[in-house]
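Of the protein chains in this complex, one is absent; all others appear in place.
As written, the chains take the letters A, B and C, and residue 1 is the first residue of each chain.
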Amino acid sequence: MAEVPISWFLTLSAVLFALGVAGFLFRRSIITVFMSIELMLNAVNLSFVTFSYQLKQVSGHLFTFFVMVVAAAEAAVGLAIILTVFKNRSTLNIDDVDSMKN
Amino acid sequence: MDAFIVITLIKLAVIAFVLLTAVAYLQWVERKVIAHIQVRPGPYRVGPHGLLQPLADVIKLITKEDMMPSYVNRPIYLFAPFLAVCMALLSIAVIPFGPTIVVAGYRTWMQLTDINIGVLFILAVSSMGVYGIAFAGWASNNKYALLGGLRSSAQMISYELPMALAIASPLLVSNTLSLRELVATQRGSIIHWNIIHGGQIVAFLIFIIAAFAETNRVPFDLPEAENELVAGFHTEYSSMKFASFFMAEYLNMVTVSAMATLLFLGGWEPLWPVRFGSNYLPSVIFVIAALTALYHGAHPAHKLDKYTLTGFGVIFLILAAIFAAPIVQSWLLPLFWFCAKTGGILFAFMWIRGTLPRFRYDQLMGFAWKFLFPVAMLNLLVTSFVVAWVS
Amino acid sequence: MQLWLIPILPLAGFLINGLFGRRFSKGLVSVFAVGSVVLSFAWVLKTVLALGDLNTAYSEHYFTWIQSGAFTVNCDFSIDRLTAVMLFVVTGIGSLIHIYSVGYMAHEHGPNHGGYYRFMAYLNLFMFFMLVLVLAANYLVLFVGWEGVGLCSYLLIGFYFTKKFATDAGNKAFIVNRIGDFGFSLAMFYIVKTFGSLDFGTVFSRAPGVSEGVLTLIGLLLLVGATGKSAQIPLYVWLPDAMAGPTPVSALIHAATMVTAGVYMTARSWVIYTHAPAAMETIAVIGIATAFFAATIGIAQNDIKKVFAYSTVSQLGYMFVGVGVGAFSAGIYHLVTHAFFKALLFLGSGAVIHSLSGEQDLRNMGGLRKKIPWTFWTMACAWVAISGIPPFSGFFSKDAILLAAYHHAPWIYWLGTLTAGITAFYVSRAMFLAFFGDYRGHEHHIHESPPVMMVPLTILALLSLGGGFLFKIPTFLGTLFPSLEESEDFTLMAISVAAGFLGIFIAYFMYVARPAMADSIASSLKGLYTLVYNKYFVDELYDATVVKPVVEGSRAVLWKVVDVGVIDGVANGIGSRSRDIGGVLRLLQSGNIRSYAAWVLAGSVAVIVALGVAGGLR
Partner (left out) sequence: MDVVLFLIFAIIAVVAAINVVVQTHPISSAISLIGVMGSLAVLYLLLGAEFIAAAQVIVYAGAVMVLFIFVIMLLNAGTEIKRGRSLMVQLLGVPLLIAFLGLVAYFVERIYPQSVGVRFGGFTGGTAQAVGRALFTTYLLPFEVTSLLILIAIIGAIVLGRKEMD
């Protein structure tokens, strides 16, 4: 039974990460941008779990676990921020939220 | 390997058939129970005592015109009921009905698959179940449906927390995540069950309450509160798609009842030890049922009862004989106990539906966060201290 | 033996009162403040009794404070006979003065509300540092106590911080002491360089093998420190001004304990000094010069506390003479008796001031003998003691010093005897002006002070009277210091006693019998009087030679050139350059989140490339 090379997992992780970055860069909806961040986090998690397999240690799982928890906390706060932004500016376009410029 | 696949496929077929039939008849049972609570006969026309009513319903639903409302988000609208049923069926896969048995020389479990994170799997799948309802509500492009979907998703994530905490307590007591081992630690009689032995009566009550909310049942059936939201998230659904949601609800009921049985009520373990004759209880019950049926067959209230009830009496007698046969007892008895306990809880679902009024929405959320969640937390804390103290 | 308990108790008192005293009632503050010191005294008593004859030093090691290469400084306490004497003086007098303060500071509120607990906390903190100083087993721990008491002195002189003269006096004390501490620090550096250790035991055991020149240098540098702390020429100027603090502070810190730290330190370093005769000679000369000089100033002062302040400077000079001529035990003897009678004089003058509701000027007193007899009689005990009238305490110690001085160099003896006469004169003058004649003041509700103040006064009065033959300090310390071949010389003794009586008599003649005479003498010797009255213009001299140049130099060079030109230039330059760079970088801050993300991505690509180039990804 053929084994899956470790590098495939890592490459998959890189591809997902790059797609997350692409979403972040090219999308305008704040919600989609936020989801792109989650996608990147997931890609990183995959790397962690893969490393954990390679090193035969459980540590990578723990890092993944913490990333998940932080992502959950981030989602709670981030979505609350999105709600507030929408309430105050009635827009979900990320380019319209630029009052910090200059 | 091949045998494993074949056996699994056979089990799959059997379980799917039995379960889907059971779900169809669960609906009949519910209508009957509520009817009797309200002192009316219930379904009575199709078949003896309305026994063929489910069949008629299925035919009706399949042959109904499948309405496709305009301005719906078509892919998601179609995807939602599918998802709901899928998730409901998925969790059955890891629920064990009985111990290891030997059939035709092959050892196998009375379970589709045993994974050592069974409880987590069920939690994961049930947490996915909310999507079906949320998507259905959103894709319908209908404000009642949307509100129903929103309500239901909020309700389900809210009640998932106390439910998970309530599940954690017996897991702590039994020190496993595998559903089989969970049952193994409750072996013996009623005093060894987690509800008694582990002192998990509070967790059991929280679990049941949360289960009512998770399955959107009375008194927590806000998503489909017809006086406020027409029919809630499935307002725009008809025909088989509507039936899918219906089926998902009943499947979820079965799942949570089975979970409660496994977690708190000792799974397929008998009520009292075998050495005091618990093996003969099913036979006794069936004999009593048969005698009752035969008596009523002899003194029929209706014209047809003379034949149907007598027939049932004979069937019950045969069943009693089967249960008394030592050869099949090893796998039939656990099944009996499991079904009896699960059925009991399912009966409670119907009983409560027939008697309790509905909550208001803010009461519902307040109850989850301000009462159920703290109590579950406290229960978990106390349990963990006790477990740490004992071990 | 838990030596650490001795200083820790007052520290605990300080912490409790300092942190929570604001919420405590006055009674509770008093209980903690006085209780901690009295307990400390009790523990000293128990410790000394338990340790027996103390012929050899008993030390305790607590922890290693500094370790650097072969050089180690431990936090050690040790106790020998000298320390025991000092411990009794510090905790004993300290307890009495704490009790006294309860009465004296009772009305402390007004502009600095809550002054009472603050005062008590400072006093306890002072006790802690003083005890650390005394118990120290090496120079560095001693220095901790040394600096700590300096800090407390500063805090307590400036206790009435709403009055400018008080804060100025505090600053003056602190700054003048810095000069002395600078000398002390240099001495410590030199000790480390020479001996490789700061432990008393190590230093003193190795001292005989070190060249005289080095020891002289160390001795002189230590002396600089001692002159600062003990108010000797040329650094005595802070002590008279320190009277701006509350009177119990003057009694405890600026008469009985802290200012004697220099004497204690010098006596503690006797091994170094005995091997450096030139340094010893310097001590003796500075001591006798200070004694005489300060005594003459004391004649012309009108502030009762100033009189006693100069008296303190003068008496400290005596102690230095004792140490300088090699009579270490006599110096310590005088330290102890001086602690009794000078604390008494200050506390008594405090009681007088208390009775007169704050009046300090002798010219506004008079005839108080009848009105506050108890205060008068206790102060009279101190009066006879400081005047060297036998058989009271001052007589024994002063006589021991003068005797040793005569054997060392007769001129010191003669000048010392003259100073003794002057001392008797000005103390008598103060007493006569305050307690005899007619009342010249305006306050009419003159009353005896409360018992809580009078009890310490009485105890100190008994000690002043009998302390001389009760505590035979020279005999007790005889095993510690090298003994001098002293023969009792009744002629010398008689001469010094006669000088004391003469001083008292002249004062009686001038201020009681012929009150007009003082003024006529003052006017006939107008130039001399003005000179003495203005304290020989030393403060003005220092002001012109040291303070002014420093201030002007700071203003012209440090402020105008260094601060404005260099420091401000650098700071402003960095600021404006940053702003320029920021102006360029601001263009990147478009507010567009996605462009930020693009830059982040560019950065991560750069990092990966850099890692790949550097070979980190292998």
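The rule is simple: a contact is a pair of C-beta atoms (placed from the backbone, for glycine too) under 8 Å apart; a residue touches a chain by one contact, two chains touch by 3 or more.
Bear in mind the structure is a predicted one, so any value in this text is a computation, not a measurement.
In the full assembly, the chain not pictured is in contact with A, B, C, by the touch criterion defined above.
Only one of B:Gly98, B:Gly149, B:Gly198 or B:Pro334 touches the chain withheld from this view, namely B:Gly149. By the touch definition given at the top, chain A reaches the unshown chain through residues 1-12, 14-23, 25-29, 31-32, 34-36, 38-39, 42, 45-46, 49-50, 52-54, 56-59, 61-62, 64-66, 68-77, 79-84, 86-88, 92-93, 95.
Residue positions on chain B in contact with the hidden chain: 73, 76, 115-117, 120-121, 123-125, 127-128, 130-131, 134-135, 137-138, 146, 149-150, 153-154, 157, 160, 177, in rising order. Although one chain is not shown, part of chain C still touches it, namely residues 592, 594-595, 597-599, 601-602, 604-605, 608-609, 612, 617-618.
Keep this in mind: only the chains that are shown with their structure count from here on.
In terms of inter-chain touching, the protein chains here follow a pattern that is not a line, ring, star or complete graph. Counting contacting C-beta pairs between every two chains, the top pair is A-C.
Rounded to whole angstrom, the centroid-to-centroid distance between chain A and chain C, based on C-alpha atoms, equals 69 Å. The centroid of the Cα atoms in chain A and the matching centroid in chain B are 37 Å apart. Centroids built from CA atoms put chain C at 89 Å from chain B.
Chain C has no residue in contact with two or more other chains. Looking at chain B, one finds that none of its residues touch two or more other chains. Chain contact summary for the complex, chain C toward chain A: residues 586, 589-594, 597-598, 601. Those residues of chain A whose C-beta lies close enough to touch chain C in the complex are 21, 24-26, 33, 94-95, 97-102.
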